[in-house]
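For this depiction, one protein chain was excluded, whereas all remaining protein chains were kept in their positions.
Then we have chain A:
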Amino acid sequence: MPELINIRDLPTSVSERRVVVVGAGPAAHRFVTALRGRGDRSDVVVLGEESVAPYDRVNLAKHWDPDHDLSLTNVGMWNERTHLVTNAWVNSIDPERKSVHVNGETELAYDELVLATGSAATMPPLPGNDLAGVYVYRTVNDVDRMRANVEALSSARGPEKPPQAVVIGGGLLGLEAAGGLVKYGFETHLVHSRDWLMSSQLDEGGGRTLNRAIEQRGIELHLGQRPSAVLPAAADPSTVGGVAVGEDLIEADLVVWAIGITPRDELARDAGLETAPNGGVPIDTACRTATPGIWAIGEVASFDGTCVGLVAPANAMAEVVAAQLTGGDDEFTEIDDATKLKLHGLDVASFGDSLSRKSGTLDVVMSDPVEGVYQKLVLSDDARTLLGGVFVGDAEPYASLRALLGRQLPGAPKAYLSGGGDVPDAEMPDDLVACSCNNVTVHEIKQAVGQGCHDLASVKKCSKAGTQCGSCVGLVGKIMTKEMEGAGLEISKRLCEHFELSRPELFEAIRLSRLTSFTQVIEKIGTGRGCDICKPVVANILATAFHEHVLDGGRDGLQDTNDRALANMQKDGTYSVVPRIPGGEITPEKLAVIAQVAKEFNLYTKITGAQRIDLLGARLEQLPQIWQRLIDAGMESGQAYGKSLRAVKSCVGSAWCRYGVQDSVGMAVHLENRYRGLRSPHKLKIGVSGCARECAEARGKDVGVIATDKGWNVYVGGNGGFTPRHAELLVSDVDDRMLVKVIDRFFMYYIRSAERLQRTAPWVESLEGGMDHLREVILEDSLGICDELESAMGDLVADYRDEWAETLNDPVKLARFTPFINDPQATDETIVQVPERGQVRPATAGERVMISVPTIGIGA
């Protein structure tokens, strides 16, 4: 591990108040985010005993894949006022002195203390539990250790005799652990003390349905029993060999305990704080403990005598304390204990009074043993108010129903169960909590739609609904669709708040009125001062309409940083450099220069999908030096950063290939040199194949050119990416000259009439008449614009200049490649790279938290 700064070097407080948080789990993370979200400027110090930044424990199972990043925090959240100290075990609290002791050596004063110590997995004091191969399932460290052991076991045993695992505890965690082990090829046994699985959440009918579903997955159940001992292996008495359950002995190479959780209240108890009889630190509705200045949140907090092992109440408590500390009066009044099992392909969920504990409740049950489905609604004695529910095998209704907990059902209860008929299309009450992890109401989702979020991704981002456990995403989608339909929402083509026009309208207006600067454009046809959406669009239009350098005439302030630095910014603030390699053809001399430059500037080197070479990790100030070298060697900008033509991909073609019928490389080079630098609504790609075998994958491009024995077939509107689509045939067997004319017209027509960030595929689809219309315009000149389109393209081609060559000759432009305006020699020291496979890559958030300066950790 890199060297860490010691807690002793924690800077003295810069604020009026220091808030210390003990524990760095999900509750702590939510608390810090909420506090900062409220603009609070206290010093915050988060002390966590684990060695990593807060992570999403709920999705711990995903950590079986070690590359899956569970981290909850973005690095930027830790700054000069917000310190995360990892490997920091708080060993005592002194409520009198208002301080905590860390790792037995450092005392840290607080004004407000938030206990967020969570819980530990329970392991009974049974003989054999100290053997190697016995685990609990709580932290990333637990999973790392298990994974290492599992991999060793699998390779030692070979495929004939699979390794065997025993999971003890048939609740949510036990089932998740068992599911993970089955995936790893373990023969898995599950021991549970009751007669059916998930017995705290499910009634007998649901539980027995679940038993069957789990057995069908090949997990052997041992129900109604408890283990009496964990036994050593005969071969190696220091490792586990089996578990004694009643009369049986189950052989085991690995044992996982998942029988429950114990709140980590030891710190509070030692400090003389009040603790609850069932464990945990009691809190009131403000999440205050009985000791002044001390709050408790998450699994360690005991509310109404219970601690809850779920993340939704932990988040809610964190929000309450953040509010209380910033003058708010939010309260925590109700525990939402709805749960959903996260086992792939098996729906299990429960909420409310799922076990029908209250007297006089009515159950509406649907049970289909053939399909393995069991569903139950628990209703008040008048059969109207929803009190709880159980779903096994099909939890489709769960998301909408749990939100209705405690309310009158708008329709007949039966209708809400699978196959029960149509659910009445009643309006959902605004104050319903649709996403309980993040406490987002129906109203807030509707608001997000009202604020312009018209797809699920933006509604989730804007409202935060569905971003944690994900079980409500279906519901969120429904609310969004309904709201949009209700509002008669026709998708607006308005560019942004500053322009009512759509992009094609704007293009025409700019071209016809010959507006040549952003100021003119916004004053004549917009309002306000522009933003990150309209500024790059206008700059792009100006570049096509008047062929100016993108950085000329004050246009650089309009550009995305990629266009401004003439390079693609990467996640760590460095850039990538992509020289143009037309048609993918390159001389050994140029290749050698690229290699030298990469080596000298320590750039990560990768071949791109477009037959080019990407050099990543260049600092802003290095870009001019790098480009000078490339340009001296006869190369030029590849415009990989722009919304412009990227590359023309080709196969080897008739010059070398025995099947080739046309010179695809020659044509590719010609086309790339013709359209290089062309600015467009979105990136543009071309492919040229020398025969029908299509080795250049040209039909996955915006323009695909495929050789025939008579000439070329031209396909348009293809793309890879998120929604792959094959290009469609526009015209067949054209000669070289006609080929260029057709592409000129197609590109120019697209550039003038497409929406912002609309690629050619959706653009063609959006045209009334689609491909037929396109053929009429481009081949039959139905609009009488072909000459004009060709001449506009001809002008652009004639005016092409290499942006990088121009920049290197302009001292004003060059001055912008200085990282710090007040210190031209300084470089950005927060850029941290680590080695990987013989090259470098940016340090991950987790690695940077530990390496970088503004954050603090404790050295070993």
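A few notes on this one:
Just so we're on the same page, a contact is a pair of C-beta atoms (placed from the backbone, for glycine too) under 8 Å apart; a residue touches a chain by one contact, two chains touch by 3 or more; residues count from 1.
Simple rule for what comes next: contacts and distances are computed from a predicted model.
Between the listed names "Nitrite reductase (NADH) small subunit", "ABC-type quaternary amine transporter", "Signal recognition particle receptor subunit beta" or "Carbon-monoxide dehydrogenase medium subunit", the UniProt record for the complex's undisplayed chain reads "Nitrite reductase (NADH) small subunit". Which of A:D572, A:D702 or A:E803 touches the hidden chain is settled by the complete complex: it is A:D572. Contact with the undisplayed chain is limited, among A:C531, A:A592, A:A692 or A:V834, to A:C531. When the whole complex is considered, the residue among A:H222, A:K342, A:R564 or A:R752 that touches the unshown chain is A:R564. Touching the missing chain, out of A:A27, A:V58, A:M77 or A:A707, is residue A:M77.
On the side of chain A, the interface with the absent chain consists of residues 8, 10, 12-14, 16, 18, 33, 36-37, 39, 74-77, 79-81, 105-109, 111, 461-462, 464, 497-498, 528-532, 535-536, 554, 556-562, 564-565, 569, 571-573, 620, 816, 819-823, 826, 828, 830-831, 845, 848, 852, using the contact rule stated above.
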